[in-house]
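Take this structure, written in structure tokens, and hold onto it; I'll ask about it next.
Omission of a single protein chain aside, the complex is shown with its protein chains in their original locations.
Chain nomenclature is as follows: A and B, assigned in order of appearance, with residue numbering initiated at 1 for each chain independently.
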Amino acid sequence: MTFAVVALIIFSFLSAFRVLIGPTLWDRLLGLNLVTSKLIIIIILMACIRMESFLLDMALVYALLSFIGIIFISIYIQRKGRF
Amino acid sequence: MLELTLLLLVILSIAALQTRSLRNAVIYLGVFSLAISFVYLLYHAPDVAIAEAVIGSTIATILYLVALQKYKIFTIYYRLQESEIEDTHYFSRYKLQLVKSLEKFCTKQELEAQIIYSLEELDDILTKHQYALIIEEHEEFISIYAHHENYMLDKLEFFLDNEPSFIRPYRIVKMEEIEGEVLE
Partner (left out) sequence: MRELISNIIIFIGISFIALGIIGIYRFTNFYSRALVASKVDTVGYITIVIGVMIRHGFSYFTMKVFFILLITLIINPLITHSIVRSAFISGYKLRKE
């Protein structure tokens, strides 16, 4: 289980590197989505290790919030700067 | 694993300060707030982590975007040949130099540059899309097409003449002239 958490942290680091080097804006958005989904899995695994079920509420909050944020940014880009 | 996340935080904050495009900085800050809330979680403070995720990742992003509506978007179409659309050509040296100096110009004029790499024909872009500049690359010079009422054009010419890192020859074509007869 600890191996899984360490591997997922390395993967999210690599996804964040895609955010840094991505040639266009949409590559960066894709990297943001990947980082968020990997972070949710990490939180679920940590809740499983520590046996604290309130960490799952955090995972739920993260999932809903990332949805709102990424949808807003992509609509902002699509309409060329207006909502 | 804590050290790795802290290293990522340092890299992301430096990138968010150094970038010229403000929309990239908003995305960097989104990743930054996610990472820092994970650090709070590792320090056994989940309530702080929830507050950071709500404020930093959602409300701050939307507030920044609403504030960025004040900036005008300066749309630049970059016409490419079909073989050039792969990733490695985005990082070719001349292109990077031109794009960087254009972004510097836009930052000086308080505009937000949006550069679109496109494969369409010139006439298609002229009729279908709203553009500020269209850039086309030839063997020995670069041609920049612009609408004839574009009031940024004189400032752009002045800027490119005085830019020391931009050395390639270029010519500016105003689009009204090209319909009747081409003036060099």
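Just so we're on the same page, contacts are C-beta pairs under 8 Å (C-beta built on N, C-alpha and C of every residue); 3 or more make two chains touch, one makes a residue touch a chain.
Note that the coordinates shown come from a computational prediction; the quantities given were computed from them, not determined experimentally.
The omitted chain makes contact with chain A at the following residues, 1, 4, 7-8, 11, 14-15, 18, 24, 26-27, 29-31, 33-34, 37-38, 40-41, 44-45, 47-48, 53, 56-57, 59-60, 63-64, 66-67, 70-71, 74-75, 77-78, 80.
Throughout what follows, only the chains that are shown with their structure count from here on.
Across the complex, chain A meets chain B through its residues 5-6, 9-10, 13, 16, 19-20, 23-25, 28-29, 31-32, 35-36, 39, 42-43, 46, 54-55, 57-58, 61-62, 65-66, 68-69, 72-73, 76-77, 80-83.
Here chain B touches chain A in the complex through residues 1, 4-5, 8, 11-12, 15, 23-24, 26-28, 30-31, 34-35, 38, 41, 46, 49-50, 53-54, 57-58, 61-62, 65-66, 68-69, 71-73, 75, 87, 90-91, 112, 114, 117, 130, going by the rule given at the top.
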